[in-house]
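Removed: one protein chain of the complex. Kept in place: all other protein chains.
Read from first to last, the chains carry the letters A and B; within each, the first residue is number 1.
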Amino acid sequence: MLKMIGHYIKESWLLVVSAFVFGLLIAVTNAAWQPKIIQNKITKLDSLMNVLIADAKFELILSDVPVETGRGKIAKSNIYKATASDGNCVGFCFGAEGSGFADKIELVVAVDAEFKTIMGYSVLSSNETPGFGDRITQDYFRNQFIGAPAAILNLTKKGDDKKIDDEIVAISGATVSSTAVVDIFNNYLKQIREKLAGEGKLADGK
Amino acid sequence: MENKAPTVSNVFTAGLWRENPILRLLLGMCPTLAVTTAVKPALTMGLSVIFVLLCSNIVVSLMRKLLKPHLRILMFTLAIATFVTIADLFLKAFQPEMSAVLGPYVPLIIVNCIIICRAEACASKNGLFVSVIDAIGMGIGFTVVLCILGGIRELLATGMIFDIPVMWKGFMPLSAMRMPVGAFITLGLILGLVNMLTAKKS
Partner (left out) sequence: MDKIYVLLMAFISIVIVNNLVFTKFLGICPYLGVSGRIDMAFGMGMAVTFVVTLAGTLTWLIDHFVLMPYGLEVTRYICYILVIAGAVQLVEMYLRKFFPPLYESFGIFLPLITTNCAILGLCLFINLWGIDNFIETVVLSFGAGIGFTLAICIMAGIRENLKTADVPDSLKGAPITLITAGLLTLAFMGFAGMIK
């Protein structure tokens, strides 16, 4: 019995020792760089949200809010409150996702403090077709959302994309991607508004 | 000492051309195709591979006399996975944008056949010095091909290199080059070109 244990130790000591050393190595690097990684994530999100709502401080008010994304699927969303330098709430930002043409589309959406007007969106990650679907990241499509009412949005094939109203003109050649973005808005705006109203966080208290 | 120099240059150039991992051995195809949408991710990927290859070759070469044959592959994998994790953490900490672009293809370096193949074929048989030279040669060979592929695709897909427009006015970008089809066809044609050049030489 002892001989067998001795045999195993002899065969595997190198593996055990190096596993220990490698583990230590990873622990050290992780400890050294983890704060920076977390900081990077916060900086990225902050800068994205700052594009949508300028000159504001963002504070996480509700985390991991469950949102139904259709067909019984649940996604989790974080809601941030934007406060201007004078201490007034100027809007809310939240993460939103839905399925696009090829893969999941993840957005950051901003709305104003009364939850009446959309203040725009940024694409956090998407894998849409280059040259077609990936134009959802471009300004001419995104600008249609800025100032649009935070109610049900409609997608049209033809129309004036300069006019700001609840009609969103689809990107030609990328109807599916455009639909996906509009669907994400319609879905999230309703549910997030209910959540915020339920928690009493909306500016007008309703 | 006299006959050491040719060996070193031999080992070094092997990775660059004669045994180039992508062009000749057809190893590590998955990152080659996936990350070469532009030069910058291709370069980042190449440098990460050089780092992992170098570290794993050093470690394997140092412990080559202690290795038990049947635990060998496990040992290699463990070492490679460790260094890949470190490289991944580094990218996340100091190159967050590139880390987001490369995504899961950084951890996929673990199963990049080049690294385990060099550990097995070179580092477990040779001393530290040769292993290091081999890793650098192979790594540079890999990176150069990656960058060429990335360059061609970025140029044709957007008309830019490193985000600097270089093509003439009125150039129509070929979006297809950024899609999977562009990767496959460009690499196929490059391989064909290499075959043609070699056939001519001999």
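Here is the rule we go by: contacts are C-beta pairs under 8 Å (C-beta built on N, C-alpha and C of every residue); 3 or more make two chains touch, one makes a residue touch a chain.
These figures come from a predicted structure and were not determined experimentally.
Of the candidate positions B:A14, B:I50, B:L91 or B:I116, contact with the unshown chain belongs to B:I116. When the missing chain is restored to the complex, the residue among B:V11, B:I50 or B:L89 that touches it is B:L89. Only one residue in the set B:L62, B:V166 or B:I185 touches the chain that does not appear here, and it is B:I185.
Residues of chain B that touch the chain left out of view are 26-27, 29-31, 33-34, 73-74, 77-78, 81-82, 84-85, 88-89, 103-104, 107-108, 110-113, 116, 179-185, 187-189, 191-193, 195-196, 199.
Against the chain not shown here, chain A presents residues 22-23, 26-27, 30, 34, 71-73, 99, 101-104, 129, 176.
In the analysis below, only the chains that are shown with their structure count from here on.
Our note on geometry: chain A versus chain B, Cα centroid distance of 33 Å, whole angstroms. Across the interface of their complex, chain B is touched by residues 11-12, 14-15, 18-19, 22, 25-26, 29-30, 33-34, 36-37, 40-41, 44, 125, 129-132 of chain A.
Residues 63, 66-68, 71, 74-75, 78-79, 82, 85-86, 89-90, 92-94, 96, 100, 157, 173, 175, 178-179 of chain B are the ones touching chain A in the complex.
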